[in-house]
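Complex shown without one protein chain; remaining protein chains in place.
We just call them A, B and C in the order they show up, numbering each chain from 1.
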Amino acid sequence: MIKLLFFGRLGDSAATAPELFEASEGLTPSAVRYALAIEHPRLVEALLEPQVLVSIDRVIADWNQPLTDGCELAFLPPVTGG
Amino acid sequence: MIKLLFFGRLGDSAATAPELFEASEGLTPSAVRYALAIEHPRLVEALLEPQVLVSIDRVIADWNQPLTDGCELAFLPPVTGG
Amino acid sequence: MSRRVVVQSEDFDLADEYRRLRELDAAIGAVVTFCGLVRDCQQQARIDSLTLQHYPGMTEASLNEVVLAAEQRWPLHGVSVIHRVGALLPSDQIVFVGVASSHRAAAFQAADFLMDYLKTHALLWKSVESDGQRSWVETKDSDQRALQRWTQSSTPP
Partner (left out) sequence: MSRRVVVQSEDFDLADEYRRLRELDAAIGAVVTFCGLVRDCQQQARIDSLTLQHYPGMTEASLNEVVLAAEQRWPLHGVSVIHRVGALLPSDQIVFVGVASSHRAAAFQAADFLMDYLKTHALLWKSVESDGQRSWVETKDSDQRALQRWTQSSTPP
């Protein structure tokens, strides 16, 4: 299984989104994102924003980087610190 | 009498310069400066530098402003604070 | 070069941070500090509280990258960055940046640069509670514009 994390505004809209996602051969963050967007209409807009970044095991990753079973996948909307 | 004050590097070279200067009709800071430069060769160079400012009674003054008896005349070389 | 990067929910003490920076080296001639405070009002709305969310590990790494960029750009003796997370009230301290250098220009520029980069590159998400409503803060155009000062070809400001 892949552990899912949603930050910022994505965390709000992801209130009903799953915390885990079934791992499968060749799965990418991009595929997970589209699957979530289809199943959770409240997530669509915020999740598909072009500024959203993704990290795998706490390192910024490419949307097409393959995911391994047991990894932590996080969706990071634009930051607003300071 | 006019009270004379010399700051910074002028204070060093003015060690032998007078603390008072005789007031007279129409006397200006410029006239005092030249009189001091003539009588105190060690003051000449530092006193005639174009960056030297003059104040009368603690207000920056013009070299040709008339001096009044009892005033405080100060010679201020370039500042180096901070 | 001494570097200190901390993400914490506890408050920080400017006096402690300053003491640490000024004692690093006898060649230090300038210490610039920046403290960010929660304003009572934002975009004309009264603020009840702010909440800063972070991603443990990644947030620290993002702050370290920003500090590294400043170190490579100016000759510095020390840099400290503290960012608070969690719930904060108006007038609370949010962020501290401190820079020690031999000369004032480097200290001012590096502190200014650190704040601009931190606003746009630190992995932190801010929400505001106002009139009982919570809303996520949007990235400001002015913060994006501030960044451009540091990437233009001219000498640093």
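Rule of thumb we're sticking to: a residue touches a chain if its C-beta (ideal position, glycine included) is under 8 Å from a C-beta of that chain, and two chains touch if they have at least 3 such contacts.
Computed from a prediction, not measured in an experiment: that's the story for all the values here.
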Missing chain: touched chains present in the view: B, C
Residue in contact with the excluded chain [from C:V5, C:L63, C:V85 or C:A111]: C:A111
Option from C:D40, C:E65 or C:E138 whose C-beta touches the chain left out: C:D40
Sole contact to the chain not displayed, among C:A27, C:A45 or C:L68: C:A27
Candidates C:M1, C:L14 or C:A87 - the one touching the absent chain: C:L14
Subunit B, residues in touch with the chain not shown (by the definition above): 5, 7-9, 11-12, 55, 58-59, 74, 76-82
Residues of subunit C in contact with the chain not shown: 13-15, 18, 22, 26-41, 90-91, 102, 104-105, 107-108, 111-112, 115, 146, 149, 156-157
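FYI, only the chains that are shown with their structure count from here on.
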Between subunit B and subunit A, distance of the C-alpha-averaged centres to the nearest whole Å: 76
Subunit A and subunit C, separation of their C-alpha mean positions in angstrom: 27
Shared interface positions of subunit C, touching two or more other chains: none
